[in-house]
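A selection of the complex's chains, in situ.
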Amino acid sequence: MSISKAPKTPHFNVTSPAPYIVSIEINRPSKLNAFYNPMWHELKSLLDFFSHDPDTRAIIISGAGDRAFTAGLDVTAASDSNSSALSSKEHSDPSRKATVLRRHILELQDVISSVARCEKPTIACMHGYAYGLAIDLSSACDIRLCAPDTKFCVKEVDIGLAADVGTLSRIPKVVGLTSWCKEVCLTARPFSPEEALHNNFVSRIVPGSKKDLFEAGVELAKLIASKSPVAVQGTKNILDAAHGRTVEDNLNYTAVWNAAMLQSSDVERAMLSGLKKRVPTFEKL
Amino acid sequence: MSISKAPKTPHFNVTSPAPYIVSIEINRPSKLNAFYNPMWHELKSLLDFFSHDPDTRAIIISGAGDRAFTAGLDVTAASDSNSSALSSKEHSDPSRKATVLRRHILELQDVISSVARCEKPTIACMHGYAYGLAIDLSSACDIRLCAPDTKFCVKEVDIGLAADVGTLSRIPKVVGLTSWCKEVCLTARPFSPEEALHNNFVSRIVPGSKKDLFEAGVELAKLIASKSPVAVQGTKNILDAAHGRTVEDNLNYTAVWNAAMLQSSDVERAMLSGLKKRVPTFEKL
Amino acid sequence: MSISKAPKTPHFNVTSPAPYIVSIEINRPSKLNAFYNPMWHELKSLLDFFSHDPDTRAIIISGAGDRAFTAGLDVTAASDSNSSALSSKEHSDPSRKATVLRRHILELQDVISSVARCEKPTIACMHGYAYGLAIDLSSACDIRLCAPDTKFCVKEVDIGLAADVGTLSRIPKVVGLTSWCKEVCLTARPFSPEEALHNNFVSRIVPGSKKDLFEAGVELAKLIASKSPVAVQGTKNILDAAHGRTVEDNLNYTAVWNAAMLQSSDVERAMLSGLKKRVPTFEKL
């Protein structure tokens, strides 16, 4: 396993709960796993590494401690004038300040987009507080599971700004631009696991404790890891490409993609295994 | 409150049930609030006014009387040859007639689009008959609530024409292009509040009477009005921009938008209020 | 009825269970209605014919026998080296092989797209196994109904390839790019009728036997066939055009479409029938 070669990230615990599976645990439980400056770069470095790591076939993202997946942005840290682009004194001109802010937002968005761009499937296992940034982060994951105690909130209108690192761009592709979607984004009211399930934000509420949730994530990851990595990574890439493009565009893109991918020996292996009722093994990717 | 400066609209009652909240009530109960010619212009003039009115932070649209939100187009009036582009005798040439009709459709679409374009959040509170135009109108609102007695219907195939003022363009972004969406649009069969909820067309069925429904709408509007108007209006704008565009496009648009908006004093006010557990107040917008 | 003029298709039973309604039954029950080479061309020829046939107003697609709608691709036949582009020995050069495969995929996609392109509404009635290709095929239909015994599966990652004839392009427009959608596509785990309903893939689970399911499909088709064909076909065309395009684009397209269609005598007939409480009749289209 190549976890030993992964970037060192003090704020994230990286382990391998099963072959080909990587667990990334947000590790700042004393602050409800809230994000502050050093964590952004760490997160991106992990996703960039595992995206191309041939020993990785699925990634689980969860939060350390009993109380939170993540409570979102650490507002105290963010409002601290020494560390924040927001309160930068470098420029008084609003247009120059806007340029500095735009560059900063694009940089933070790029961290969350590194989750979405990761070639390997990602599974968010959410418990406790899943506020603000938790929605940005999990919306960029492929699969979202939650515990019965999860408290969700699209927090941004509460802190005076439109969600700026991905929620508003990704949530309409995930759940549609429904009445509920507008409601939770425009009011910042918390919502329950049941609402999240009814509105298709999560695919399952895993009964039991945080540990049960994590185990359900591992089981799902193992199922994915047992399939052809060529097929799994292709499926993820093609599904993600569909948003904001026409069906005709997507069909052509799929045909071009599969022109190479159908030459994989995995197809033959998988078909023979199916016919012979054996478990196939696949080369790394 | 600036309601006194709003356009005069005999077919719509305009009131302010709470600070910063505007209620627009369709007021033609003797005809089940069905639309005829003079009402289109009135509706657009109201939405255009409140869109930029700094005293308005959320808008509720409902129907007068016990029986209907709106029964849709007043077909008797629409088929009256004196008032209708449809039966215009001006041209016999089908291509010229088509041009006249196209201009007329674009004009009506523009009325419904004035609801969608309104910078302030809009909440449709639907009871009784919500047929035909009711779907066009409420699909252009941000949030849809209904009463237990609401009867919905995408009426257009029943009157021999493809829905032409917005339903077919907006409903797939609201609920997805699901089997149910196609079914109700291709059959014009009525559907219930429970179906509307299951299929994410409404976010809530408010138990009780029409009055309870309206009060639920006011509560929701008050919650929205308590947040930073910079954040609320930005959230609406960015969510709406997402449809039919790629995630990458939307992220960049969000960054450009927020480059100006993050300079708002609302961010500081909201954050401080959060830390100090006080209710923040925000300047008008 | 023009069924007698339809193409001859040994692997599909074509009947007319009611006026204006065509039933296409996949007819290879001994192989769970799995598809092999000759069936692709037959299916396309039927859809192309009925798309423009004036006697047809709605189409039902179902599977023969008690066990399956269709179990998908006949893998044994597909892996047979004599009949398969996949195992073609014509080229050893991977780029030339990719070109042959791309042409082949585009050809198969075009079969499924002939279902989506069909101007008349299509209703998939699914029972038993609805695996792999069943999802491609039914995603291209307008309406999906199922029996209580239906077993669904997006099979592709199980046979080593990304779904290449339409599922991955169409399913996000049908159900959204939800957590569940990613989960069933990335794991190839079977899913139940209840899951399909909760996630809006089907609009109804018809209680009872396969026969009950088919009758429900016929009732739905009859309701559609009783409406103006100008309005029904326009509604289908405009709804389908909405995906991957902006609301503004769609509104303009709708206005151009209806400029011609509103001149239909159907509008007058439908409106008069509504006012006089009579059943209207409409010319063929």
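In order of appearance the chains are A, B and C, and numbering begins at 1 in each one.
As a working rule, a contact is a pair of C-beta atoms (placed from the backbone, for glycine too) under 8 Å apart; a residue touches a chain by one contact, two chains touch by 3 or more.
Since this is a predicted model, take the numbers as computed values, not measurements.
The copy number for the entire complex in this file, given 3 shown chains of one sequence, is 6.
Basically, only the chains that are shown with their structure count from here on.
Residue numbering shows that chain A and chain B use the same positions for less than half of their mutual interface. One finds 33 Å separating the Cα centroids of chain A and chain B. The set of chain B residues touching two or more other chains comprises 173, 175-176, 200, 243-245. Every residue of chain A that touches chain C in the complex is listed here, in rising order: 121, 142-145, 173-176, 200-204, 220, 223-224, 227-228, 230-232, 234-240, 242-247, 249-252, 254-264, 266-272, 274-275, 280, 282. In the complex of the two chains, the chain C residues touching chain A come out as 75-76, 78-79, 86, 94, 97-99, 101-102, 105-106, 109, 113, 116, 156-164, 166, 168-173, 175-183, 185-189, 199-200, 243-245.
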